[in-house]
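Removed from the display is one protein chain of the complex; every other protein chain stays in position.
Residue numbering begins at 1 within each chain, and the chains themselves are lettered A and B in the order written.
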Amino acid sequence: MKNIAISTAAGLSMLANAAFAETEITWWHAMGGALGDTVNEVAEGFNASQDEYVITPVFKGTYEETLTAGIAAFRAGEQPNVMQVFDAGAATVIAAQGATVPVQDLLETNGVDFDIEDYISGVRYFYADADGKLIGMPFNSSSPIMYYNVQALEAAGVTPPVTWEEFETVTAPALKEAGYTAMSQSHLPWIFVENFMSRNDLPFATNANGYDGADGTEILINVDPLKDHFTALTKWQDAGYFEWFGTGWGDNQTPFEEGDVAIWFGSSGSFGGLSQKDLGFDFSATYLPYWEAVTTEPKQTFIGGAALFAMSGKSDAENAATAAFFEYLTSPEVQYMWHRETGYVPITTAAYEMATADGHYERFPAAETGILQLSLDASENTRGYRMGFYVQIRDVMNREFGRVLTGETSVDDAFNTIEVEANELLARFAQTQN
Amino acid sequence: MTDTTQLAIVKRPLRWGRVLDHLVLILGALFMLIPLLMVLQTTTTTDLETIKNGPELVIGDQFDDNFMSAMFQASGFSGENTGIQMLINSLILGIGFALGKIAIGMMAAYALVYFRLRFATFAFWLIFTTLLLPLEVRILPSYEIAQKLGLLNTYTGLIVPLIASATATFFFRQFFRSVPEELVEAARIDGAGPVKFFIDILVPLSQTMIAAMFIIMFVFGWNQYLWPTMVTTEEGMYTLVRGIKQLTQDLEGTNIPKYGRANMLALIAILPPVLVVIFFQSWFVKGLTESDK
Partner (left out) sequence: MKRAGFATRWLPILLLLPQLAIIALFFYWPAAHAVQSSFYLEDPFGFGSSFVGFDNYTHLAGNSEYGRIAQFTLLFTVLVTFFSLALALLLAVKADNVIRGAKMYRTLLMWVYAVAPPVAGFIGLLMFNQNWGPLAELAKSFGWDFKLGVNFGDTATAMVLVSVWKQVPVNFIFFLSGLQSIPKSVREAALIDARSSFRRFWDVTFPLLAPTGFFLLIINITYALFDTFGVVDVLVKGEPGNNPMTLVYKVYVDGFRGNDIGGSSAQSVILMVLVLALTIFQFRLVERRIHYT
């Protein structure tokens, strides 16, 4: 890349050092707007921190556009060194062994200390292989949490619900009485399916949630606890406890911000946006509720968002640069900065401790919720899922759930359809792997 | 409305038809323009205001700030993709695409209409079929070819693959077929060869059509998004539409998108094509009315 940042002091020092043979690497990402500014800050920080390597971040559009651009580039031998891949696309990249260098191998080859135990529990396995080896470096990590309007809950005389039973019998009726729609959510597949399974300790797919390989993996979505949850949602919708505003993230968040909806399920990363707005009420956050009828030992959730993958086919020198960048990225200072600026969770315990020591959570208690929830008890069912064509599976879910909530189909029919279509997609994906 | 009609009645014989004409045109103009005015309004208020209340009937004080940041502030890492640079890139893409397509399309249409080619029909269908599959669905193989030809991160790579469609050829074929045959015969009697006929007679005659095509093609090229995103990775090559997407993109509600700046950029992005339209429009309408056959 010929592009050299000249807008910052870091850029100037780089120019001064340009006489050395610097190794240049590129990083394709999907972070637009203010998130992109923070990405640039991280890159500038890395470039300024040493003078052997220079990283150039490039915005490549949405998550999907970034992934596809990366795939096209890989096929043509033009791939970047580092590529950001989102949760639902992870299976595609990880299944294509040889497309990336597993992050853990990359770090170890280049003499960077790596211990998975340094990472927060809920962060460890989503981007790892069946043996727990880390393939992609978690980057913008978030988990769904429950936000609530403090004044609304006080007015209704209730506390945030711990279980869905409590929500149904106590919280929601009281909130309705107080003039609120009790609840909305911003991403049905992510919050009420994927993390619902983890939280309620249910398996999501055969083959250990798909981690053991694409062959014969089948989704376990047509199960009673999940169907009961969606039946409850339709009941709550009729009772005025729950409203659904479409698949758009913001459409479901706005009524909470307007003070019409008292409880909103969003991302731990939404914290940043909420605090930038003058909400006119105090908000706080806590864990996702669970169904006591399903489990009495609720578990942790896992991370969504996206991870950084080191693309293969690069020289040793460039891989060393990528390893150095990951080392810098995972340092507590950078993680804390990223956490503070964006609201995404830090991925290491050291960064979390640094934030705690700095008093970050005394200032913003809600910022801690995601980390705490990711650190609850784990089980076989909490590491995440590994399913191919998962983008389309989510599309099918969104479509059928939308139809359920607009009364076009029944919960039973919807889940039958999802099961059939998802399993077809999984079988087709398995065939791409031969 | 009653007022105008009465006025009309007093001044002239009954002109209901005219009043109706104007009414339809005014309604049409409002339908087209009100949304744009609303976008303009949102560039004067803060992003927070916009996200909470949407377009309103007040004019805020953010216009200057949004204009300056849209034009001169870079939204990327290298500091190269300022509004100005993106404007230049979009211009290069729009003009390059329009000129390339017109030149290639005219030549092909000329060959198809004015020469006795055994495979003319076949060639026409070969070209025409390209209307049937948009670039969006053949993007991966197109990328591979662009890479093999060394066209990544170049203006050529940005422009040429987009030219692979038949709109202009089809249009000029339609037009050439409506050009009176006597012209060719007259030219032949005068001893003009095919090249001379093309340059001295057909091209000037097509002036207005060229203008029309230029408008269409310029706007089409100007508004491309997916292909430029794929084929360029250097921020100095970003186009406006891409810059707008970059500003508005947000994940999981982590931030308030910069609506004011993005909407400003969107309005700036409308201006050059509008100017092209206005400029060429007066030209080709004039040309058409004067050449009263």
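Here, a contact is a pair of C-beta atoms (placed from the backbone, for glycine too) under 8 Å apart; a residue touches a chain by one contact, two chains touch by 3 or more.
Quick caveat: nothing in here was measured; it's all calculated off a predicted structure.
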item: Touching residue (missing chain; options B:Met86, B:Leu158 or B:Val219); value: B:Val219
item: Sole contact to the chain not displayed, among B:Ile88, B:Ile201 or B:Val277; value: B:Val277
item: Touching residues (missing chain, whole complex) on chain A; value: 62, 64-65, 67-68, 71, 74-75, 89, 92-93, 95-99, 244-249, 251, 254-255, 258, 389, 391-392, 395, 398-403, 406, 408, 421, 424-425, 428, 431-434
item: Residues of chain B in contact with the chain not shown; value: 17-18, 21-22, 24-25, 28-29, 31-33, 35-36, 38-39, 42, 53-55, 104-105, 107-108, 110-117, 120, 123, 126-134, 136-142, 145, 149, 160-161, 163-167, 169-171, 174, 177-178, 180-181, 184-185, 188, 193-195, 197, 208, 212, 215-216, 219, 222-223, 225-226, 241, 244-245, 248, 266, 269-274, 277-278, 281-282, 284-285, 288-289, 291-293
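Everything that follows uses one rule, which is that only the chains that are shown with their structure count from here on.
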item: Chain A and chain B: spacing of chain centres that average the CA atoms, whole Å; value: 39
item: List of chain B residues in touch with chain A within their complex; value: 48, 51-52, 74-80, 139-140, 143-144, 147-148, 152, 226, 229-230, 233-236, 242, 245-258
item: Chain A - residues contacting chain B, complex; value: 1-7, 26, 28, 30-36, 39-40, 43-44, 56-62, 65, 68-69, 71-73, 75-78, 80, 140, 142, 186, 249-250, 253, 266-267, 269-274, 276-278, 305, 342-344
